[in-house]
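For reference, the structure discussed in these notes is given below.
Removed from the display is one protein chain of the complex; every other protein chain stays in position.
Now for subunit A:
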Amino acid sequence: MTAQAKRRNLLLDGLAQIGDAGLFLPTLLAAVPRSLRYFRETVRQLWFVGAMSLIIIMTCGLFVGMVLALQLYHVLEIFGGTASTGTVVALSVYRELGPVVTALLFAGRAGTSITAEIGLMRATDQLSAMEMMAVDPVAYVATPRFIAGIIAMPLLCCVFSAMAIFGGHLVGVTWLGIDNGTFWSNMTSNVDVWKDVIDGVIWKGLAFGTVVTLISVHQGYTTPPTSEGVAYATTRTVVASSIAILAIDFVLTAFMM
């Protein structure tokens, strides 16, 4: 095979993956009513992808807020505008950093484990065994994880943003000595509930949650049934999720502006 043909194959493979994932979405959604029977399983997945991700999300949120306040304080000091440190921390976290960093962490923490788990089920023929026992594997394995991811992401974004504000306050007020009242009043007068908190944290969180869990469930479900296949699928989940998150973030921001 010539190098050019190989490159074209790579491109076609990528397009085929996107198309395949798009076709998998209706299958997942169609299985939602059937998966309500396995409500317990959805709760267990929500515990796994959501509650278990809390520690990493909270730690990262705290440090993102702290480093933002530290950097901004020293730049804003040049213009004598340190009072608006809180505003800039809040706006940048709500609009961009909160949803994007949470989604990247979520893809690394929860997306990979979803892919690896479903992929190993595929590799060890557990999914075929379920079909033999008349248990629909899409409704029992794929959809509960998908629903759990969509519910968990916006909530994780909220926790991340709250921790980032706390971290910004810690560095800005406690350490660098911005006045406490100035910090909060500047923030509250410049941050809008609908345009910043709901549009940024909630809608972006929902969109990223849908995309990341769709990619990871699809990659797991279509894993080649070998140990190498599981490894590739897990890697592809992280790569594809990261690209999708950043690309969709740009499109969403352009629409919301």
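Convention: a residue touches a chain if its C-beta (ideal position, glycine included) is under 8 Å from a C-beta of that chain, and two chains touch if they have at least 3 such contacts; residues count from 1.
Following the convention adopted for this analysis, contacts and distances are computed from a predicted model.
*Asks:* The chain dropped from view, which UniProt name applies: "ABC transporter substrate-binding protein", "ATP-dependent endonuclease", "Nitrogenase protein alpha chain" or "Beta-ketoacyl-[acyl-carrier-protein] synthase III"?
*Replies:* Hidden chain, UniProt protein name: "ABC transporter substrate-binding protein".
*Asks:* Touch as defined at the start, partner being the missing chain; which of A:A116, A:I165 or A:A233 qualifies?
*Replies:* A:I165
*Asks:* Can you say which of A:L25, A:L76, A:L120 or A:V197 touches the chain missing from this structure?
*Replies:* In the full complex, the listed residue that touches the missing chain is A:V197.
*Asks:* Touching the left-out chain: which of A:L97, A:I118, A:L155 or A:A207?
*Replies:* Missing-chain contact among the listed residues: A:L155.
*Asks:* Applying the definition given at the start, please give the residues of subunit A touching the unseen chain.
*Replies:* With respect to the unshown chain, the touching residues of subunit A are 40, 43-44, 46-47, 50-51, 54, 90, 94, 151-152, 154-156, 158-159, 161-162, 165, 184, 187-193, 196-198, 201-202.
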